[in-house]
Each structure stands twice: as C-alpha cells, then as structure tokens.
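The structure that follows is given in the form of structure tokens.
Here the complex is missing one protein chain, while the rest keep their positions.
Labels for the chains are A, B and C, by order of writing; each one numbers its residues from 1.
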Amino acid sequence: APGGEAPALAQLVKDGKLPPLAERLPKKPMVVTPFENVGTYGGSLRRGLRGSSDHNGILRMVGNQSLVRWNLEFTAVQPNLAERWEVSDDATQFTFHLIEGVRWSDGHPFTADDIVFAIEDCVKNTELYSATPAQLAVAGKPVTVEKIDDYTVKFTFAAANALYLENLATPLGQHPTLFPKHYCSQFLPKYNPNIEADVKKAGVTSWTELFRSRCGDIEIPSRWGNVDKPTLDPWVVKEPYAGGATRVVMTRNPYFWQVDTAGNQLPYIDEINFGISQDVESLMLNVISGKIDIQERHISVLANKPTLSKNMEKGDYRLLTLVPSASQQCQIYFNITHKDPAMRKMFADKSFRQALSIGINRQELIDIVYFGQSEPYQAGPRPTHPWYNEKYARQFTEFDADKAGAMLDEAGYKKGGDGFRLRHDGQKVFFSIDVIPTLYPDLVDALELVKAHWAQIGIDMKVNTIERALYYTRGDDNAHDAAVWPGPGGLDPMLDPRDFFAFHPQGSRYAIPWTLWYTSNGARGEEPPESQKKRMKLFDEARSTADLDKRGAIMKQIFDIAAEEFETVGLCLAVGGFGIIRNNLRNVPEKEPDSWSWPNPGPAMPQQFTFTS
Amino acid sequence: MADITVTNIPPDRAAVASQWQLIWWAFRRHRLAMVALVVTVMMYIVALVPGFFAINDPNLQNARATFHPPQKLHLIDTENGFSFGPHYYPMKLTRDPETLAAIFKEDTTKRVDVQFFGRGYEYSVFGLFKTNIHLIASPDKTTPLLLFGADRLGRDVFSRTVQGSQISLSIGLVGVFFSLMLGIVLGGISGYYGGRIDFFLQRVIDFVLSLPTIPIWLAMAAALPQDWPATLQYMMITIILSLTGWAQLARVVRGRFLSLRTEEFVAAARLDGVRERRIIFRHMLPSFASHIIASITLAVPAMILAETSLSFLGLGLQPPTISWGVLLREAQNIRSIATAPWLFMPGCAVVVAVMALNLLGDGLRDAADPYNK
Amino acid sequence: MLVFIAKRFLWMIPSLFAVSFLAFVLIQLPPGDYVTTYIATLAASNEIVDQNTAAQLRERFGLGDPMLIQYFKWMWGILSRGDFGISFEWQQPVSDLIWERMALTLVLALSTLIATWAIALPIGVYSAVRKYSIGDYFFTAFTFFGLAVPSFLLALVLMYVAAVEFGQDVGGLFSPEYENAPWSFAKMVDLFSHLWLPVIILAVSSTASLIRVMRANMLDELPKPYVTTARAKGLSEFRLLMKYPLMIALNPFISTIAWLLPNLISGSVVVAIVLNLPTAAPLLLQALMAQDMYLAGAFVLLICALTLIGSLISDILLALVDPRIRLE
C-alpha cells in the first residue's frame, strides 16, 4: 500500500507545487526498518557544531548517502544507493546496480551518468584534484568508471582493491554520489564554454574555485554552503554553513528515496538545526539545559560524564554509549628516526623502550585520569576484534619500577649524580613529548603522571604542550623527540594501521621518514629496516585480498612482527565516550560505534529518528 | 612665621625628613594601605618559598582524591573523647557506578593531627638547597590534608595555589615594568618636546597600537624556541606584550605632558638648569603620579588575568606549569561550576592580590599627594 | 586645524601600508601555512595528503610566491578592485564574510564603550569627591571584583546560571527566528535584547579600571585653585565638577580613545567564543589559527584603520578640550 508523506509535502502536492509522492519515489524505494517503531512526521532536531570548521559534524548526521553503507554493528557493508553489486574474483572490477528512479533533491533523476561524471570528469580532473584521492587509486593509477546502462556502472582498478567496498561505506567513499551532473557540469570548462564569464561574475579567480564553492567536496565546509546544489541526502541545506553563520538549518529532501516498513517516505523529522558554538562549554550548557536533541560530538570526554549524568533529569535526556573504535587512548611515539644520532640510538634501543613501558604505573593512571574505565594496553585490535593479538596488546604493561631500572642499567643507561640516567655518550637522558593540550587535555594529564613515574626510574621527560599547527610542522620536519596521539585501528585495523607499521605520513610519528618512503614508493624519505618493509609488503597484500579470512591471516602476521619490534608504547585501551539523546527522540540505538569510518550517528540512519510528542 | 602651637614630633627630626620619609609617614597613617602592604609582603614571601607553605606536592596526583572537596580543619575534637589541637578527618570515597561521580564522606572515627614545621615532600629553596620542612604538614600521607580540596587529578588545590603565586606574582611584574619604563620615557619625550618629535613618535605609537594583538600572540607563541622552559617563554611573551602595552601608556603620558609643559614650574625648572631627563621624571611626572600608580596597580592583575586568556587560546602558560592563570583556566568549565566550585579558589587568591595591590596603590597615591593632610 | 587633519589623513596611508605589511608577516610567522593546517585537519580524520598534493595546493592558493609578492598582489586587489581576496577555508570572497561581523562587532564595541563610560565616569568622580566614604568603599569593592574575575569566567557562570537555573537562552546575539532574517526593526530590537549580557561582561573589567583611573585623576585636580575659584562663585558642586576638574581629568581618557576599538575587538575574543557571539573576534582567531591569510589580513587591516582613525579622533578631542595644546 502506498505509504504516507510529511504533511507539509502533502500540502505542496495539493497546491500543485510538487509532484505526488509516487512520482518522487523510486519504483522500488529502499525500505528501512525502523530501529524501534514506525515513526511520526514532524519536529526539528537540534544538534551542535563547534566553530567554523566542524563541517564533518554535518556530514556525520546527514551526508552518508554513498553507494553502500555500514550495518549498525559496523561489521558488514550493506546496499544503499546501489541495490546490489558484483565483485570480480581478483577484486579489480566492481559492478554496481543502482536503485531505479532515485531522484536528486531537485527532482532530477539520478543515474549512472552522474557517477561517471563524478569520477571521470571531476575526481580525475587533475586541475580539480591534483592527485586522485587515495581510495580511488590503486598502485598509483586511478580507477576507471564505465556506464553499463542507466542504472549500472562498473569500476575498474589497476590492481586488486579488496577493501574498496568497506572504503566506499566510509565518508571518504562518497565521491561517486557527490556531484550531480546536471548541476555541477556547469562549473566545468568541458561542459560550459562560458565558464570564464561565470568565474568573473562570481568574483573568484578560477573555475576550480568556483566548482569547489558550488559543489564542495567531501570534507570542506563549502559542501554545506550552497543551497542550490542538489543532493541525495535526507535533508538539504536551507541555511548554509558559511563563514559568518551562527547556525545551519537543513530541511527535508522531498525526493528522498527511502521509505519505512509502512511505506512512509523518510525522513520523519522535518528539519535539522545545527547551532554553532565557538566553545565546548556553551555546547555543554545547551545540552544540560535540554536545548540539544542528540549530541556526542565534542562533549563525549569522560570528564564530562558526571556533570551530564547529574543533569539528566533537568535536560530530559538519556545517555548514549559510544563503543570506541580506536585501540589506544594514548600512544607514545618515540622518534626512532630522530635527526640527532645519539637520540636516535637511544630511541631505537628496544630494551630502552621496554624498560620505559614497564616503568609506567598504568593502573594508577587509569584510575586517576580515566576514572578506572580502561585497562592497560599496548596496541593492536581491541579484545573484541577477531584479530586481537594478546602479546601485542598486553606485553610490558605490568608495572615494575625495579625491573625497569634493572633493564636500563643493563642497557647501559647508568644513573648520574642527580639521580637521572645518562646516555651512552654521557649526556643526560632527556626528551620532550609533544602533545596538543587544546585537542587532548587528558593526554597532558596522563603524561604528567608518566613523567612522575619515569622520574622514579631516573628518566627525565618534558611534557611539551604545543599548538596544533606546530605539532604537525614538527612532525613534518621530523623535529620531534616523541609525541602522543590516540592510536586508531581498534575495530577497523585495515583502515588506519599507522601504529602497526610506518604507514601514515602524519600519524606514524615514530618514523615519519619511513612513511614517506612507503607512500612515495621509495622515491623520498628514508629506507626503513627489513621488518618494516616486510610489514609494508604484507599490508599491500592484505589490501588486495578479497577473502576475509586470508586477509586476517596476513594481518595477524603484521601484528606478530609489530609486537616483536615494539616500536610504540601504549598506555591503555581507548576509553569509550558517550553522548546524550533527548528522551522524546526515538529510534536511536543507545549504543553505537564511535569512529570516523563509521561516522556516527550517520549509519544509525537519522532519517528514521522520530520524535514522540 | 607663626608659632607651631602643638608639637608631637621633635622639630629636629621633622626638619631633616626627606620626601620619602614624608611619604612613608603619610602612608603609615593610612590603615587599610598598611594592611594591604602587609598582605602584599606576605604574598611575596609565599611566592619566594612556596614549597614551605605548600602542604602537599602540588604535582602529586592522587587517584583517591579526584574532585575531593575542601577539608575542614577542626580545633576541638568531640568524636573521640574531648581534645584540642588542629586536626582533620580523612574522607572516604565511594563512586556512583552509573554516573562515575565521586562521593566523599568525612570519616570521624579517624583523626589526623596537623603538624607545624613538620616534614613533607622535598622542595628546593631558591634552587640552593633542598629541604622537606613545611609550615603545615600532615603525618598521614595516604589521606592528605586538602584545605582547598583537590582537582580532577586529585592534586591539592591549596598547594597548587601557593605554588602558582610564584609565577603569577613575578612574571607579570616584569612585563608591567617594561611597559611602564618605555611608556613613560617615550610618552614623556613626545609630550615634552611636542612638535616634530611628537609627530614622529606618535606615528610610531599609532603603528604599534594598531598592530592587532591576537596575531602577535600567535606568532610569538610559535616563534619562541620550543626548548625554552615554559616560564621563560611566558616571560618573553609578557615582555613582548608589554612592548605593545607601552604605547598605550605613552599616549596617555604624552597627552598629559602636552598640557603640563606649558606650566610655569616647568619653565622654572628649565631655568634652574635641570636637564631634560630630570624635568620629565622629577618635575613633570609626579604631577601624573596618581594616574601612573593607578595604571600599575591595574596592570598587574591585568597581567595575571591576561595569562588566563592566553592559555584559553592555547598560548601562554600551559600545564604542567602552575600559575594562577593556568589553575583558573583548568577550572573554566561547566563541570567545575556545577560540581567542584572549590577549583575557583585560585580566583580568590587573585582577588586578594588585586585588592592588596590596589589598596597599596591608593595608599601610595594619597601619601604622595601634597594636598593630602 | 583642517590642515592638521588633512595632514594626518595623508599620514594614515603609509601607516596603513606599514602596519598591514607587518601584520601580513605576523600572520605567516607561525610555522606552516594554510595547507599545513588543512592537512592537519584531514589527518585528524585519517585522510592522507602526500607531499605532491600539498605542493599543488600551495600553488593553487598562491602560497608558493614570496611573501612580498603575495602581499602586493593582495594589496593591489584591494586598491584596484576593493577585492580582499578569497578565504581559503571557506572558498568565499573575504568581503562576503567580514562586513556583517565587523558591523556587529562595532555595535557591540560601541555599546560596551558607552556603557563603560556612562558607568565609570560618574562613579569615578563620586569616589574621588567622596573619598573614603561608604559609597567609595562600596564601589572600590566592586571594582576589585571586576578586576579580579576574568571576564570569560564571569560569562561562563552567568550563562550557567541563566541556562540551568532560569532556562534562559543566553548565547549569541539573536533569537533563532531572527538569526538569518534580513535586517528589520524587529531584528534590531532583538539584537539589543541580547546585547546586554555580553556588554555587561565585557564592560565589567574595563569599567572597574576606568573607575580607578578616573578617581586617581580627579583626586589630583580637586584641590587646584581654579576649582576653589569656581566654588567661590557659588557653583553647585556637581556643575563645578563637570565643568572644571573633570575636563582636565578626562585628558588621559581622551588619549585612550585611540585604541579602544581594537582593544575591544581583541579583548573580547575569549568572551565572544564563550558566549558564542557572531562578532569578528572568533572568526579572526579561527582564520589566524587556520592561517587563512587573506581573511585574517582583511580583519587586521580594518582593525588598523580603526585604530588610526581613533588616534586621530583622540588627538582632535585632546586639542579641543585643552586650549594649551591647541594653541601651541
């Protein structure tokens, strides 16, 4: 039976301003099973953004309409705009069958042409994207996309790309469905001979600028800055995210292509209202006083929990539990490739790192900084993950100051007159650890404790609190002694293996030059040792292995090697965050993964969230 | 000359009184200012040897004392019989499993007596020698005395406040001093000579004034060598800030000097053969002393607080350095307001310091005012 | 006088150039550039940007040019076309972003200024005339409080109380219904009904210091013979104070006009962030943090211009109030 539509839309249909529902929906619209019950239409959902570069706060809520999506458990990829697909055995060809009759938010049909346009004309345009985004290139070559028919497209990669479907489900996989051809083609010289005139009229300097400001990109603010750009999202921009904005308002997409089990067009909620707070505290205030309907972003630090719990009744909300996808709360990266040979020698000394690791009283740290909500941990997938590696995760986490001292003595770091140890060259052992206090205040607290622990075993360390840009610059210049960062890869070890080997040029801070070597295929950086090279090869292999078990086997090898090498020192398992949901907001799972790859709460499908009166 | 009818100070002594003595005598009569002076001196003594006045190691984190509320110091014990002497009761911690909120309850069965000049953690005095004697010490190391409560890491807020006074009461002064010197000299020159010198200096001042501060802070924070200790870095920032701060004072001084320089007594000083520097400082400046004293006493708290704002922006001092600004910054959140208001105790220290300095300034002003009786 | 003003206006041109150039340099002084911060943001969400891409981005934004060339290109754009350049972060022309914010900032700054002076001057005079009276002690206590409490803490506490105890919405400058509405009378009214809280918070500390300074200066002027003369005429104490010592005691205040506006803009940054005000300061800070050069540069340029104009106004007022300066 034909389902319902929002009263406001029904009115528009009645006034003849909008085609009837049946014409707006695909023949076989995607049916979404509501989390609890079939909802009712109406309401405006309030959520907070922080400052002017929180575009991902919007993305997580509305912008997840890719070809595929994650399931709620973050374990499998499910159909989305593609109702089904085929993958070639060598994992180089992916053929997607689109839902027929899906329309862009302006009513224009969405077809294979749009996807071909998005990839071939936009993403692969070197003026627009000087390098093809990592997801869409394998072995240095970009993907090729062909239209088979109006509703079928084929992606061909130069080499195996076994992870492509998972990648496609992450936010960074949204390129194929990002650019409506009928709208965005007007900003490409290829389709618009008069582009120069338009550029001038818009007051910008080049067509690429014009394109970016009109059609945006996955992760830039201007994606939400243009009310005219058609999208496939449940809500479309009504009040844009512009430089001076104090809020962003999104209103329902009348052509949204999903229905609930009763055939009612989604979304249930009329409007999403993102208030922009410059400061977290005012966001906290809004939460406490019940002016926010769902929020976990920015407020989820553990330290806020007592306050938020205390005010549950006042703010009329319940708590939402976030399952961390990260592995490590605080990973210490000693710079094994330090510019100063003496420092390098010290950090590269495995027993030095091991001694320092057992010199940390992790339990105390967890009790103080993390309210006892964690456990000592080194690295690797979380204990719940099938690839969990006990040795990698737990070795050298047992606090034993005496043993640490003995190990250091043995390794030749003798105590000097002032109780601090000396390096082999006679200099005092001293290094600083970079940390960004504004981003991760808890890490500063943790390091303070570590500093005290290490002082007891004769190691002098400085907690170097610096500003974000400087943190990165020091990393890029390989100028840091050591740094800390939460270690990813707890639930999604394939997506960011920065701790497992020198993979991430900004993230694998223990050996930035090796990562450069890896990402540039040996052209730049510094050649890593064998064990690293081996892991790099293994990872490339895993990436192109479609079979999940085989892939797991390869990855486990990597973890074994990494455990043996013991390059990073972890403190404790990443701590789960939490959020709040107003009591009258239903159909929201009360437990969800917390990850960029599973950009919560998007995969929980906000389009089926609904207000009870 | 008429006779002095009543004399309460021997004329001899009165006759040789220097102006400083006069000011001191006048100052001494100002009771509030005397109190302020005593408070200020005491604060600086504390700032000199904070270790002695602290009770617990200000950096010591304590898992059992996170958000520990302030402890009451009792004098009379009625729980365990009846006895005198300063003591406190340790608090028992339980945690709400759901909200993770800590619940503390005084355990009156145990009693800890406070020691004076007892032994505690080791600290160094002026970097010369180390000792562990404290004004107040608690013999019970497991349940420390937390007069102002504890922060999120269980650190003793009282000891931290005491420790923070060191930086807050010293570094700001350096900046104030610099801007004062520069401001008076350049403003004085500008206003005293007027004309072309004034025009030129004013353009320089305009230039400095119109340099926006935020980019300067950011640039500065980044440009300073990272391996400097935080305090040295911060001192540089305050000095550099004062390099722009002087311009404000300079403009004010100059405006006043422009009017003052036409006064006859300035002409008279010139005829006395007084050199320009002395005219500016000795003859003209005192006419402006009230304003300057007011500015200084205002600038010092401003500096203490500027540090909070700076650390808010991720500049300025950062923990683990302890200063009042840092402590306040750490308390700047809804959490503290709602659940741990004692974290604002450093704010009270600021209030006391500001009060003392300002009352001191008032007293000085009055004492230096010839029209004051 | 007119010649003087004209001369000063001419001098503003080189000053503006000098200041804007220095500001331009300052903005770029922190390590890295916009691309670095952009990469940093992407890295925080795990996207990899390799060095090739970074270089190409720099080229696109013109960051590869030497600083001097960047500066002159930018200046030329402003002078020839009134074009302040493009904000890297927003991919929007800078002039679209700054004007409304600047206007709101000015409204806020001027309201604060008026509030400050309107409160501080009378109280300062009162405190001086009734030195060590109960009233003086009361105001003194108030000023100490105002001086010692950081304004953003005050903001936070007030917001907390308003939000939690009274359920009042206090952040921002507009009610939701007016937020993106075009300017109208109703919107103005709404603006002013939101303005009081930030104005109070911003005014507290400056009011406090102004009171102290005013009091000190008045105390100096009060015993002067010309005051006695006026008193002997039978002038009422109030009119006498207003006309004679106050005018002279105002001298230092007039000098401060020069930097009032820029000070309010920079000084309000933290409060504006906490209170979520759509003023220039947070955007400026964000632009600076992100090294969004032209956006930051445009703000800085405007602030400089305001300062220079302020200093001119203050010089003119100084001369108007005091004939000894004027008739030199």
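Everything that follows uses one rule, which is that a contact is a pair of C-beta atoms (placed from the backbone, for glycine too) under 8 Å apart; a residue touches a chain by one contact, two chains touch by 3 or more.
Everything that follows uses one rule, which is that contacts and distances are computed from a predicted model.
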Chain not present in the shown complex, as UniProt names it (candidates "NADH-quinone oxidoreductase subunit B", "ABC transporter ATP-binding protein", "Nitrogenase molybdenum-iron protein alpha chain" or "NAD(P)H dehydrogenase subunit J"): "ABC transporter ATP-binding protein"
Displayed partners of the chain not shown (whole complex): B, C
Contact residue for the chain not shown (choose from B:91, B:269 or B:326): B:269
Chain not shown: contacting residue from C:173, C:218, C:248 or C:289: C:248
Hidden partner chain, residues of chain C it touches: 223-226, 228-237, 243-244, 247-248, 321-324, 327
Hidden partner chain, residues of chain B it touches: 1-9, 11, 14-17, 19, 22, 25-26, 259, 262-265, 267-275, 278, 283, 286-287, 289, 368, 370-371, 373
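Basically, only the chains that are shown with their structure count from here on.
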Pairwise touch network: line, ring, star, complete, or other: complete
Chain pair showing more contacts of the two, A-C and A-B: A-C
Whole-Å gap separating chain A and chain C, where each centre is the average of the chain's CA atoms: 38
Geometric centre distance via CA averages, chain B-chain A, whole Å: 45
Residue list for chain B, restricted to those that touch at least two other chains: 218, 221-222, 332-334, 338
Of all residues in chain A, the ones touching two or more other chains: 281, 285, 288, 311, 467-470, 474
Partner chain C, residues of chain B touching it in the complex: 194, 202-203, 205-207, 209-216, 218-219, 221-223, 247-248, 251-252, 254-256, 258-259, 262, 287, 290-291, 293-295, 297-298, 301-302, 305, 308-309, 312-313, 328, 331-334, 337-338, 344, 347, 350-351, 353-355, 358, 365, 369, 371
Sites on chain C touched by chain B in the complex: 11, 15, 18-19, 22-23, 26-27, 29-31, 140, 143-145, 147-150, 152-153, 156-157, 160, 164, 205, 209, 212-213, 215-217, 219-220, 222-223, 248, 251-252, 254-256, 258-259, 262, 265-266, 269-270, 281, 284-285, 288-289, 296, 299-300, 303-308, 311, 314-315, 318, 322, 324-325, 328
Chain A to chain B touching residues, read off their complex: 280-281, 284-285, 288, 302-307, 309-311, 364, 367-369, 371-373, 432, 437-438, 444-445, 448-449, 451-452, 463-470, 474
